[in-house]
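Note that this complex is displayed minus one protein chain, with the remaining chains in position.
Up next, chain A:
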Amino acid sequence: MSWKSRTYTGWGRVHSATSDTARPERASHLSRLMAEAPAPALGNLRSYGDACLNDGGKAIDMLRMDRILGFDPETGVLNVEGGCTLGTLARIFAPQGWLPAVMPGTGFATVGGAIANDVHGKNHHHMGSFGQHVLEITLETPKGKEVLTPGTAGFNATIGGLGQTGVIQSAKLQMLACKGDVMMVTERRAENLDAFLALINGSTASYSVGWIDATAQGEALGRGILEEGETGAGLVPAAKRGKRVPFNAPGFALSPPIVRMFNNAYFRRVPAAGRTTVKPIDDFFFPLDKIYDWNKLYGKKGFHQFQCVLPLDQTEVLREMLKKIARSALASPLAVLKRMGPEGDGMISFPMEGYTLAVDFRNKGRAEDLIAHLGDMTAQAGGRVYLAKDALASEAQIRSMYPNLNDWAAEVAKHDPEGRLNTDMTRRLNLRGPK
């Protein structure tokens, strides 16, 4: 089996890794690889920090294992290989009336990545996270093939388990019935945080997400736009895609005055009375995918995304965070606020009931300090930082946020006793501990 040296980064482009990488195209090749040289899987590298990096080690590129193995149009049960992207599934199945039950912010995420990070989407408050719709996982572990089903420790360690139990060869997913591949989208403005939270809490839409102006201060602190969506049938022109960013943007592109100006215009784009529009489904779920490599807009030093979830009663901490972020003037226009529903069964899954805030910061020295501080605030408030986004948290922070970490590590050790599937993230945070 052939290996090739490859240098790659997470989506934030702050850290990079060089790994000998194999790219199996058949299930039998993957089995052979895992028997000969077990290694963690790579998908489309959409996790931001170091969750997908294995510097100096080996890695298995799963993108060529992307086939649909079966679909039952009666029940909506889909059997699919781990390297297939969710965007592909949406494109194929939405016109037939089915969607992946959970769609994260990018259609480039693979099924394997969505399971390993137990991703959430704009319907978390109703549908929970990706793992809650997985019916079966076929895993290639260093000890051989395993088939996992919900309710077992192995399954719960794999959902959100950062690929540490094995490489996800294929999975059976319960798809969600939808009316078609069109979205009815209602956008409403909220002039400050209290108004925003009231809107969010009152929302009954199937899909909802808030854009928050992370530069607004004073009276306008926490202002934003709530987007609510429902699937529908109809005819709108298909989403155009495939634009590329030709080079790394210069630093001033995201300087504070420009971001403030942009955010102001973006906020006022929606009339004060709100509006309803009809969009292709991709535009609603994957707005940023239209620019294939938008991460280059942050310049060659890359960026960090901070994403936390805070319990529902910790809105004052949320307000404090927004104050600090606004005062730092480091945030980019990309900032999201959303309410999450109850947690699922993943032992170290991120989602839990509360408000989740995600903010992008260009990679500058002060940003790292700010993110460390926000991490401490999250830990003290009983919240969590999202490992799929993280590159900066400390071991102590993560241990206090994820109390099941030791149980998870013990279960993982049953599947990968020699730690062959460790990544830069699991080493940095000593996740496979317990030390």
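Points to keep in mind about this one:
Note that a residue touches a chain if its C-beta (ideal position, glycine included) is under 8 Å from a C-beta of that chain, and two chains touch if they have at least 3 such contacts; residues count from 1.
As a convention for this text, contacts and distances are computed from a predicted model.
Missing chain, UniProt protein name: "SDR family NAD(P)-dependent oxidoreductase", from among "SDR family NAD(P)-dependent oxidoreductase", "Cobalt/nickel transport system permease protein", "Vitamin K epoxide reductase family protein" or "TctA family transporter". Shown as candidates are A:W3, A:F262 or A:Y292; the residue that touches the absent chain is A:W3. For the options A:W11, A:Y48 or A:F71, the residue in contact with the chain missing from this view is A:F71. From the options A:V77, A:I92, A:V236 or A:V278, the residue with contact to the unseen chain in the full assembly is A:I92. Check A:R26, A:K243, A:R269 or A:R327 against the missing chain and you find that the one touching it is A:R26. Residues 2-4, 23, 25-28, 64, 67-71, 79, 81, 92 of chain A touch the missing chain (whole complex, contact as defined above).
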